[in-house]
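With one protein chain removed, the remaining protein chains of the complex are shown where they sit.
So, chain A:
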Amino acid sequence: MRIELEKRPKISTLFSILSPFIALILTIIAGAIMFMLLGKNPLDALYSFFVEPLLEVWSLHELAIKAAPLILIAVGLSVCYRSNNWNIGAEGQFIMGAIAGSILPVVFYEWHSPLVLPLMLLMGMLGGALYAGIPAFLKAHLNTNEILTSLMLVYVAQLFLDWLVRGPWRNPDGMNFPETRTFAAEAILPELLSSGRTHWGFVFAILAAILVWFMMRYTLKGLEISVLGQSERAGRFAGFSSRKMIWFSMMLSGACAGLAGIAEVSGAIQQLRPVISPGYGFTAIIVAFLGRLNPLGIIAAGLVLALTYLGGEAAQLSIGVSEKVTRVFQGLLLFFVLSCDTLIHYKIRVIWSKLGGTAVDGGH
């Protein structure tokens, strides 16, 4: 017996739209089975995982805090992926954005001015964009594989941050702990509402999603991105430059990741530490695909992923399961999203080698 994937002649529009929802439902069912095997009541468990975090205002704030960087990074990545540029290094661009943006509050900490915060945000975007410019340059001029270069630059960024906070940028009043000075008040991204900790980073994320959505749908640039992404040759006939597109998409996604980085540091952490991201840059790749590379879909996907983080914590408290459940749910979700997508494009054909194998093969 053998299983083959066969390309479907026509892709169902209905199922393309439904696919993420089917994946979500399958994840929940698989999760319920897992909780049952752990000896927990699956209804209680799913309730505390997916519903409890949505019932309180403060928890919704935490959801927004967690979702903001995921959405912002994923929106940038969607432009890259649509144009067939595979930027895997958003985590590094996030970190470099955070470092570039932190120059003012850490090195020039004595400079107090209302200009500090806007400059920090700009420098954050610039830092992320320039860092993404390295793989862009390598791809555009040396034809290097951007998947490898952007991924490897993540580790460079992580080690650079590590060196900074242990060495030249270490807080002189921090009891020798590896962390920088805490930011002064004017370097902190203000909270949005008095009811919780959500800061302006969430607004940036939503704005970026809307702007990119508009660009993709209504502008020539959007058309250029899609055309070059689907067929570079066709794009060239239309007069679009794929080299310029490499620069544009990589720098744009780098800027988004960099802004997410400085917003996270300035709004939530308020200092640099050896580790400032629990892997937002990588989780955002899941978010981008779960949102079907559509900026508005990405907003929803970012919120769902953020919910798995909060849910893991809530479930730990109320039903006493390990916090590793979060990882399991994220893995299940990605698995089902990818397999649903595969099944939209392909159908499974089982080939029985003994019984009627020839008859099936004869069909060709």
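Throughout what follows, contacts are C-beta pairs under 8 Å (C-beta built on N, C-alpha and C of every residue); 3 or more make two chains touch, one makes a residue touch a chain; residues count from 1.
Keep in mind that, in the parts below, contacts and distances are computed from a predicted model.
**Q** Have a look at "Outer membrane protein beta-barrel domain-containing protein", "MarR family transcriptional regulator", "DNA-binding protein" or "Oxidase" and point out the UniProt protein name belonging to the hidden chain.
**A** "DNA-binding protein"
**Q** Please pick, from A:P105, A:P178 or A:G281, the residue that touches the omitted chain in the full complex.
**A** Answering carefully, the residue with contact to the hidden chain is A:P178.
**Q** Using the touch definition up top, pick the residue from A:L151, A:I206, A:A314 or A:L332 that touches the left-out chain.
**A** With A:L151, A:I206, A:A314 or A:L332 as choices, the missing chain is touched by A:A314.
**Q** Can you name the residues of chain A that touch the chain not displayed here?
**A** The list for chain A reads 43-44, 47, 51, 56, 58-59, 62, 65, 166, 175-178, 182, 197, 264, 268-269, 273-276, 278, 310, 313-314, 316-318, 322-323.
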